[in-house]
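Input: one structure, supplied below.
And now, chain A:
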Amino acid sequence: MGAAGPSRMALADFERRCREVLGSAHCRERGALDLEAGPGVLLDPADETQVAAVLRLAEERDLAVVPRGGGTKLEWGNAPQRVDAVLSTARLSQVLEHAWSDLTVTVEAGCTVENLQRRLAQHRQRLAVDVLWPRTATVGGILSANDSGALRLRYGGLRDLVIGATVVLADGTVAKSGGKVVKNVAGYDIPKLVTGAFGTLGVITRATFRLHPLPHETRTLTIGPASAAEIADIAARIRASPLTPSAVQIRLATGAGAEADVLLEGTTEGVGEQEEEISGLCGAIRAAAGPTHAWQARERLWDQNAEGAIQDPAIVKISVLPTDISIVASILGKIEREYSATWRAVIQAHGLGLVAVRAEGSRIVPLLAALRSAVEERGGSLVILRRPPEARGVDAWGAPGDALPLMRAVKAQLDPRGVLSPGRFVGGI
Partner candidate 1 sequence: MTAPDRPSTGPRALIDTCVHCGFCLSACPTYRLWGQEADSPRGRIFLLKLADDGEAAITPRWAHHFDTCLGCMACMTACPSGVDYEQLLEFARGAVARGVRRSWRERVVRRVIFSLFPRPDRLRALRPLLVLYARGGIRAAAKRMRILEMLPGTVRALDALLPPLTRPVPTPEVTPAKGERRGRVGLLLGCVQREYLSEVNAATIRVLAAEGCEVVAPARQPCCGALLLHAGEEERGRAMARAMIDAFEGLQVDAVVSNAAGCGSAVKAYARLLEDDPRYAERAQRFAAACRDVTELLVELGPRAPRHPIAARVAYHDACHLQHAQRVRDQPRALLGGIPDLDLVEVPDPAICCGSAGVYNLLQPMAARLLGDRKARDVLSVRPDAVATGNSGCIFQLRAALDRVRADPPVLHSIQILDASIRGGRLEKRRNATGGLPRGEASQETSPRTY
Partner candidate 2 sequence: MASAATFTKAIRSFRSVVGPRGILTATEDLRAYECDGLTNFRAIPRAVLLPRSTAEVQGILRVCCRERIPFVARGAGTGLSGGALPVADGIVVSLARMNRILEVDFENARVVVEPGVVNLDVTGRVAGRDYFYAPDPSSQSVCTIGGNVAENSGGAHCLRYGFTTTHVLGLEVVLPDGSLAHLGGKALDRPGYDLTGVFVGSEGTLGIATKITLRIVRRPPCTRAILAAFASTSHAGAAVSAIIAAGVLPAAIEMMDRLAIEAAEAAVHAGYPDCGALLLVEVDGPEREAHAHVARVAELCRQQGSVEIRVAQTDDERALFWKGRKAAFASVGRISPNYIVQDGVIPRTSLPALLDEIARLSAEAGLRVANVFHAGDGNLHPLVLYDARVPGQLGAAEELSRRILLLCIAQGGSITGEHGVGEEKKEMMAQMFAEPDLDVMQRVRCAFDPLRLANPTKVFPRPRLCGEAPGEFRPHPLEMAGVAERF
């Protein structure tokens, strides 16, 4: 695929052919849809067959296609080298089968998370994951971006909840993998391969998940404010105990005390028992009923209208060992002083967190480099999800490690001509 891109003729020909396949209404000019404006089309196929057809057409012409669900995470990662077409899954939005007595659901990739959960709630079940912007984010999108929130502590991430997926490759191959049953070791775990792959290996068109019953009772406790070290210590003690909170989240910010939120779910007896134990663990530090909106803390990092919001921040996802959470807090403190930065962080007890940070002008660039290097030194990682204009050129992903050649080989096998979001992923994949 050359940087020069397709000729105008090739693009026009592609458009024409897509109109034949999808109908003119479903093949339009791209416009400035979440990505930078440019030539190319917005495609919205109705089903898997159409997805396959248009991808095949794109591959034949060496075009670059970016899959799009709700468009909530298009800026995550690096910008693709080129965008000739955006493939929307909006019309693949059905819940195909909710096998509620088996606790599984098969759903098309374009279904929003909220719609899915609403449907599952009819039988008092849920997909046990709390994602950003559930009203807009789609199943395919959350899988491709591997979004996970606070519930991951107890229920695992999407990789642990997805049991089957259908993926359409750039050459139009429609491939099913996994199945409809939770326990299944036949063949390779392709659903895991495409989780977090940012649509660079194929377009997910449907997925099957294992479900959990909605809890009888939920309770939120908020602990603090106190110093970051004290709060991190309490979180560690909760982790080391036999208690099973559904979520433990630590909130930190420039010039504010640290707080932790704990989500308890279960039977009334169980929840009560755990609440007592946790209050006991907190010692002198205050632990009281917390607001349920505590669980929107991650989303609020993006909301520039919220009270005390950081304007035009860089937002990064960090991953560290749980024992390093307090160290992250002190690293952020150091960076704050060194770069005159303001920041706000929401970190889960299992070591994944989001940090929104702002520094003046181009200082954001060395700031991000310093933060990344401090985190990577401890065996962690830092991925850029949102960047202010000054940070445009910074690589989103960080050190790729020695598995990069292998990743390139996988990409080369599944998308040899680099059709899907070229340049968006790790190591320039």
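The working rule: a contact is a pair of C-beta atoms (placed from the backbone, for glycine too) under 8 Å apart; a residue touches a chain by one contact, two chains touch by 3 or more; residues count from 1.
Candidates were picked such that all candidates are chains of the complex that A comes from, given by their letters.
For clarity, every value in this text was computed on a predicted model and none was experimentally measured.
*Asks:* Have a look at 1 or 2 and point out the one touching chain A within this complex.
*Replies:* Considering all copies, chain A is touched by candidate 2.
*Asks:* Using the touch rule from the top, collect the residues of chain A that touch candidate 2 in their complex.
*Replies:* Residue list for chain A touching candidate 2: 99, 101-104, 124, 146, 148, 156-157, 159-160, 167, 169, 173-177, 179-190, 192-193, 195-197, 201, 212-216, 236, 239-244, 266-267, 269-270, 272-274, 277, 317, 319-323, 350-352, 379-381, 383, 397-398, 400-407, 409-410, 412-414, 425-427.
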